[in-house]
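Note that one protein chain is taken out, while the other chains of the complex remain in position.
Chain nomenclature is as follows: A, B, C, D, E, F, G, H, I, J and K, assigned in order of appearance, with residue numbering initiated at 1 for each chain independently.
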Amino acid sequence: MAKIHGPLEDNERKTTGEALQASVVDLIDLSLVAKQCHWNVTGRSFRSVHLQLDELVDIARKHTDELAERAVAIGVNPDGRSVKVAGDTRLSQPDPGYLQDDKVIAVATDVLSGVVSRFRERIRATDDTDLVSQDLLIAAAEELEQQHWMFEAMR
Amino acid sequence: MAKIHGPLEDNERKTTGEALQASVVDLIDLSLVAKQCHWNVTGRSFRSVHLQLDELVDIARKHTDELAERAVAIGVNPDGRSVKVAGDTRLSQPDPGYLQDDKVIAVATDVLSGVVSRFRERIRATDDTDLVSQDLLIAAAEELEQQHWMFEAMR
Amino acid sequence: MAKIHGPLEDNERKTTGEALQASVVDLIDLSLVAKQCHWNVTGRSFRSVHLQLDELVDIARKHTDELAERAVAIGVNPDGRSVKVAGDTRLSQPDPGYLQDDKVIAVATDVLSGVVSRFRERIRATDDTDLVSQDLLIAAAEELEQQHWMFEAMR
Amino acid sequence: MAKIHGPLEDNERKTTGEALQASVVDLIDLSLVAKQCHWNVTGRSFRSVHLQLDELVDIARKHTDELAERAVAIGVNPDGRSVKVAGDTRLSQPDPGYLQDDKVIAVATDVLSGVVSRFRERIRATDDTDLVSQDLLIAAAEELEQQHWMFEAMR
Amino acid sequence: MAKIHGPLEDNERKTTGEALQASVVDLIDLSLVAKQCHWNVTGRSFRSVHLQLDELVDIARKHTDELAERAVAIGVNPDGRSVKVAGDTRLSQPDPGYLQDDKVIAVATDVLSGVVSRFRERIRATDDTDLVSQDLLIAAAEELEQQHWMFEAMR
Amino acid sequence: MAKIHGPLEDNERKTTGEALQASVVDLIDLSLVAKQCHWNVTGRSFRSVHLQLDELVDIARKHTDELAERAVAIGVNPDGRSVKVAGDTRLSQPDPGYLQDDKVIAVATDVLSGVVSRFRERIRATDDTDLVSQDLLIAAAEELEQQHWMFEAMR
Amino acid sequence: MAKIHGPLEDNERKTTGEALQASVVDLIDLSLVAKQCHWNVTGRSFRSVHLQLDELVDIARKHTDELAERAVAIGVNPDGRSVKVAGDTRLSQPDPGYLQDDKVIAVATDVLSGVVSRFRERIRATDDTDLVSQDLLIAAAEELEQQHWMFEAMR
Amino acid sequence: MAKIHGPLEDNERKTTGEALQASVVDLIDLSLVAKQCHWNVTGRSFRSVHLQLDELVDIARKHTDELAERAVAIGVNPDGRSVKVAGDTRLSQPDPGYLQDDKVIAVATDVLSGVVSRFRERIRATDDTDLVSQDLLIAAAEELEQQHWMFEAMR
Amino acid sequence: MAKIHGPLEDNERKTTGEALQASVVDLIDLSLVAKQCHWNVTGRSFRSVHLQLDELVDIARKHTDELAERAVAIGVNPDGRSVKVAGDTRLSQPDPGYLQDDKVIAVATDVLSGVVSRFRERIRATDDTDLVSQDLLIAAAEELEQQHWMFEAMR
Amino acid sequence: MAKIHGPLEDNERKTTGEALQASVVDLIDLSLVAKQCHWNVTGRSFRSVHLQLDELVDIARKHTDELAERAVAIGVNPDGRSVKVAGDTRLSQPDPGYLQDDKVIAVATDVLSGVVSRFRERIRATDDTDLVSQDLLIAAAEELEQQHWMFEAMR
Amino acid sequence: MAKIHGPLEDNERKTTGEALQASVVDLIDLSLVAKQCHWNVTGRSFRSVHLQLDELVDIARKHTDELAERAVAIGVNPDGRSVKVAGDTRLSQPDPGYLQDDKVIAVATDVLSGVVSRFRERIRATDDTDLVSQDLLIAAAEELEQQHWMFEAMR
Partner (left out) sequence: MAKIHGPLEDNERKTTGEALQASVVDLIDLSLVAKQCHWNVTGRSFRSVHLQLDELVDIARKHTDELAERAVAIGVNPDGRSVKVAGDTRLSQPDPGYLQDDKVIAVATDVLSGVVSRFRERIRATDDTDLVSQDLLIAAAEELEQQHWMFEAMR
């Protein structure tokens, strides 16, 4: 039983909440994967990739917070604990150890491609349930798709 | 075989690297636990606790990055992927769902107490292996112990 | 007869204009109610509530201006005069004099609950008439619903 | 019975409080009238008048807050609710709808003339009751009289 | 054959890409027309018009960049070369030489009226193809319609 | 014999100088008492009180400097040495050790009540001797009385 | 016949206007004398005196503008033309050519002593005519007397 | 017949005006070419080239505005309309579509080489006609030649 | 006999020094004339003219300081005392009292026309004596000629 | 019995706490002595000494707060009340009244010499008890020794 | 015979001073080598290397100043004159002329490797002589080792 009484009907809240919770997991793990690459990348393009990844981390963190706070505002509890993220994540993981720059670019492009695809599903899913949450998902998708282009352009 | 040739001997690098890697796991999970509480806290002290936790998140993230970059600078690969954090974390986890403010204060105090205690061991461990890494661990401990006081004072 | 020739058809302008004008009244009175509470609140949570209310005032004022300027941009004159606001407002009013902090939190939560509910109707109403105005209403609703959560969490 | 024990005697508090409360009503309605003109003004001088009015709004809001907080600091509850403002205001109101620029300049000049005249009475009234409140009234009058000059110079 | 693999189906990409490309041409030429007027305007309202036009230039440039980058992000190459802009523009052009202020106001109002009308078509066109691009078009339309009002109000 | 030749007659300087010197002692000790509470406060309201006290410290320090520099500008040497402050202070002192939040709120309210009362006497005393110094005392009183209200409201 | 209708009676306006106009002349010439010294000073204390004089210039210019705008706000035309300043100034002038640092300190101290003395007369003169103008004169005197102390302290 | 009476003789104005107008065309098209490349570049050096091009855009825009305003200040109307730019430009144009990074570097180097060469002619041409305009051309040339070096160094 | 040993020969210093001193007089009086108009202007264009004049004051003051410091750097004492400025100025003076906006625009245009003409003579005069001083005169002329255009465009 | 459970053993806390408490007293009194000199200094070096002393005050205050908060973070209550400071201070005190600049320089040098010497003892004392507190003491010593050099260099 | 009486014993001062002086030489030459490469680098990675080197220059300069000021604070005169640096430097020097990017990366990595190694010796050497100087050396080493990693990662 939710303590916060958001503006949605039960079924709207359920659908919207699932979209937000899944996005939170996507974005937290995106920030962790990006940091992992940020630290371990090597190669001639080290500086460009290292900096680009920190822009990605900032984007992931900003939208994580906005979507998680949106979840609680509609009366759904976001769950961003490490065990939840590790268990639910759908991002393919980079190997431990040094990561060559072209490998990092490929990882980032692929990971972003998957995240973006799932965000577009959630934008569709919330079209009938909550236009406010949808607007936040669109704003996140916009920046994620921009990042996707930038990494893919480096390939 | 490390690609980055840091300034340490092999055994120094091993001890120091373990201290840094364990700290990275501590701090990433600290940031995730603090965010989890930041989102789900309720109660009359909501605003104070909500804001205090974001200061804690900032501190955890700043030192995560400094210690992880320090690791790679000495030729040790930090691992901050979600599965690694979830598997290695020693932080007790908050329950999912709403968290009453006094409960959050207790969780934060206890979690910080454990983290601080492990940082002090690592400060001792690096005393003979790498004073530069030790200095970064001391700087982190200082801010973590300050946070510990502030949460404990709220009890 | 409108002097500004906005981009809408007459019936679109009428529906959209009504949604915007009603929002302007809601938000001006929200800013006045929030300031009234900001000044007269007492109690142990004085500082948290006093500051939270000023964030609410800033939000109310920002969106008032955006929605009123949107109205005139589509050729509808917004009316934000005190007599209009006092006559049309649907916000329940706090009593004069000192207001205990828990009372203020209840007032803010209830007032925001009503405002949010009306904004959602207007979002639906403008779906077929003006997506630009709808986008501004969504942006306002997002921040208002966030404030609603924060006050309700304090209860 | 006041809960806040300000530094004044009862009769000082009564006189000072009346001056402050009346000023709060003047300034809130001044901000609403100025915004009304800011949104609905037309004519060749649109930009100058539109911008000048927003400076006036900022001044009105700043001094509203200072004087209302002063009131509560001396143990008098300010009342800035819409119904109070609409009922007590002594400002002549602009018509609804578009407002030609020369009309707006005339309205602003006249409204400010009245407000300034009432502030000077309140400065005299508080000379024997509270020099601190008087100082705040003088600071407000200074900026209001400067605005009055600027609008009158545009006539 | 596109090198960047954006998130859209082929037909979605085609429709969306055409909307974005046409918007880029509109906005580049809008910035050039506005600068032309900004430099050559004369008359008593010189300063107001000169400054208002630079705000319009900033708006046009900001949205040009966002929409062009959006195009490439979905795998469509934006074309903003001078020969393309000159060939495709649908903006009526100001005469060379000095431009009297009332003439500039009329030009800006008319040019913006046309641009806004085309943006609204594109918002409709992208409703079924890409909500992210639509959101960017809505954000641009909002500021362009605001500018349209401000110039028309000066007439 | 004064080395700085301020603008006052001897008796004006004497009366004004005494008011300023006594204010300097009040404000220095106020800053020390506030810091003492800032460090040692405990309780659920820790964060609110801790932060409010630092605002008070800033206010006390700012006015200390302005009043002490005013003293020397009129040819009177301010004395803010610790032994002078400890000897002349009229502020009741908090106990050493931890201070419960409600205790701190009571201490701050009472200490400010006394300081404010003495400032009002000095404002009266300088009415005939130096309007410039009086203006600085009024400015200090205004902020101190605002703080008094805020702490009293928390009771 | 004044075009701006300030809030004062004729005799109040006359007395206040004379005080403001004379202050404008004092402060413009103070800024010119200070710049003359700023440029031509020599000696071991060059840097300290050169920088201190620019603070004095800033103060003189700020209060010139505030007092001149106050004059026109009450319906009195300020006159700050060079021939007026040169004709009416009561400041003793530095010699042309290089100025030794101790000479500059003496000049600044003496000039400020005279200006301050005249400001105090004007503060008295406006006590019955316009408390708003008086407040501006007090604010100017405060900073001028502070500057006087600083130069005299360097002697 | 020019409306603005600049400080130059007719023949000076003619020569100088031609130099400025030609520079305006060069710089507007430089900004458009640079943006075209900024959006469509691909390749491992994407990030470096993408960012470097935006610095070039900023430089081109800043000097466009300064030189165009200089033209009108001497009584010559600048013409920066798209049809004029497209017709008069001497910059070789990049192909539409994706642009490989080495191709972009070559284009930028060559385009800048041509622009710089024409600017040096204009600096010579204005040596006898207007030293003020020449100074602005020199300032532009300095930054353009710096950009030329940076792109050529990347080859 | 100069105390500062600048880099110039005697005759170079004499010619350059005269150019700089005459410029200092021009610019100080320009700042005083502009302020006189800034305060006393009336008319529908009040705001535009009032603000434009303050930009002119800033420009005049900035270049006064640079040219006067340049004079002393080459061993020539600048003289900017009021009696010198009033005696040497070649600027026609506005009448005392209110100044209608079209009158102010005419005054500013004419005064700037004269100043600009004299600056161009000084740029020629210093061509053979000191390129550094010439560069500062060119920089001043550039901004003064820009201001001249802007005022003339308003006619 | 401490309420805050810091990370230290009892004997570590006792030694560390004594070092921190004694430092707090040193630094509070240093800030008071420096302010006393800042206000009362006279002499040709007035400006340099006056400003240098305010840098010293900032340093003293910053480290006071850090060390006092460190004390409570390890479970020791700092005591910075005026009577405690006056009673425990080991700083030799300046005389009341005017202080000649060379006298101030001597006082500051001597006082800093003593403070620095005691900080070095405390750095040694905490080497075995708390490396975090030691790090804060080292940071304070570094800035205090820099100030000591600067004052001694002025002798 | 030292004029500044730092806090160290003679032998402590000698050892510490030698460490600081050698570090000053290392860091000055590091800044010169880095600037030499910053200017003369060519190759596809020009921009990344050019910018990375300026970060290195900033780091080298910041620590040069801190260590040199530390030296004088303990009574040892730093010597950073060019002849001293050229004579004592242990950095291998880049060739004159253009430097290919991979060559620059190799040079920077090797030079930093040597500097870092010498800093670690100095950290050991000062462990018994001056913990404050040691702390500054550790802070410098931390940033230098981070730079070393970043250049080595680019190899």
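Methods note: a residue touches a chain if its C-beta (ideal position, glycine included) is under 8 Å from a C-beta of that chain, and two chains touch if they have at least 3 such contacts.
Quick caveat, the model's predicted, so the values are computed rather than measured.
Contact with the chain not shown here comes from a single listed residue; of G:24, G:41 or G:91, that residue is G:41.
Only one of the listed residues, K:42, K:109 or K:133, touches the absent chain: K:42.
One chain is missing from the display, and on chain G it is touched by residues 41-48, 50. Listed for chain K, the residues touching the missing chain in the whole complex are 3-4, 28-29, 32-33, 35-36, 39-40, 42, 64-65, 68-69, 71-72, 77-87, 89, 93-94, 96-98. Against the chain not displayed here, chain J makes contact via residues 45, 48-49, 51-52, 102, 150, 153-155.
Just so it is clear, only the chains that are shown with their structure count from here on.
For C-F, the matching interface among the pairs F-G, C-D or B-C, defined by over half of the contact pairs being the same residue numbers, is B-C.
Inter-chain spacing, taken between the CA centroids of chain G and chain I, is 23 Å.
Rounded to whole angstrom, the centroid-to-centroid distance between chain G and chain H, based on C-alpha atoms, equals 49 Å.
Each chain gets a centre from the mean of its Cα atoms; for chain B and chain I, those two points are 62 Å apart.
Chain contacts: chain B has residues 3-4, 42, 45, 48, 69, 72, 135, 153 touching two or more partner chains.
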